[in-house]
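For chain A:
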Amino acid sequence: MNAAVHRNPAVISAASSILDEMKSVSSSLDYAALLTDDGFDIARLPGETDGARFASMASSMQALGDAVTHELKIGNSEYIIIASAKGYVVQLRVPGHPMVLSALFDNDATVGSALAIARSFVQKMATLLTETASREPEMTSPDSGKNL
Partner candidate 1 sequence: MATEWNQAGEDSAAGTDEISATAITSEPPTTAGWEQAAVAMNSVLQLSIPMLMKMEFDAHDPLFIDFRYRAFAWSTPLSAFPEDAVLAGLQTQPTDLEAGLLFDLPGQPLDGLLWLIGLNSFHGARAPWLAPNERYKLSRWPNLTQHRHTMRQMQMLAVLGNAYVSAGELADMAGVDNSEAQSLINALSLLRILNRSVQAPAAVVAAPQATKRESLFSRLRARLGR
Partner candidate 2 sequence: MGAGKTTAIQAVSEIDVVSTEASNSERHLVDKPTTTVALDYGEILVDGEEKIRLYGIPGQRRFDFMWAILKRRAQGMVLLVNNDAPDPVAEMLAYLDDFRELYDRGGVVVGISRSDIAPEPDLATYADAIALAHAGKVVPVFTVDPRNNDDMRMVLLALIANIEMRALFATVERDAI
């Protein structure tokens, strides 16, 4: 039987390295997580947040965002931003994979720069996943859920 994506060691390791790199280039990144579309936590930066619960909530938000854009007939939701007094949550899909990056930046970053960072890293994650998949034939392919 296929291992679930969020338990695949190669995927977890790819996700962790992406998040670590992201943290190293952005000092205003307070928290970040990579999660599956259906709300499982793959990897996260250390912190007080309940990673499992956050992953579920982020997945609900992502799905609701898509529901709204579909209802308005404006395509898929590209990114979601939740702004609060103490920071922004920026959330967007990893292209081509049922996976989401959700990141919390403090107010030192502008929304624009936070979004730019998040965009570049989901792209890196997508590339890394494709490379990892081609290197390990038995790995579960993230977007089809089947063994290659």
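We take it that a residue touches a chain if its C-beta (ideal position, glycine included) is under 8 Å from a C-beta of that chain, and two chains touch if they have at least 3 such contacts; residues count from 1.
Selection criteria: all candidates are chains of the complex that A comes from, given by their letters.
All values derive from a computational prediction rather than experimental measurement.
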{"item": "Touch-positive candidate for chain A in this complex, from 1 or 2", "value": "2"}
{"item": "Residue numbers on chain A that touch candidate 2, as the complex places them", "value": "1-6, 36-40, 52-53, 55-57, 59-64, 66-67, 71, 98, 143, 145"}
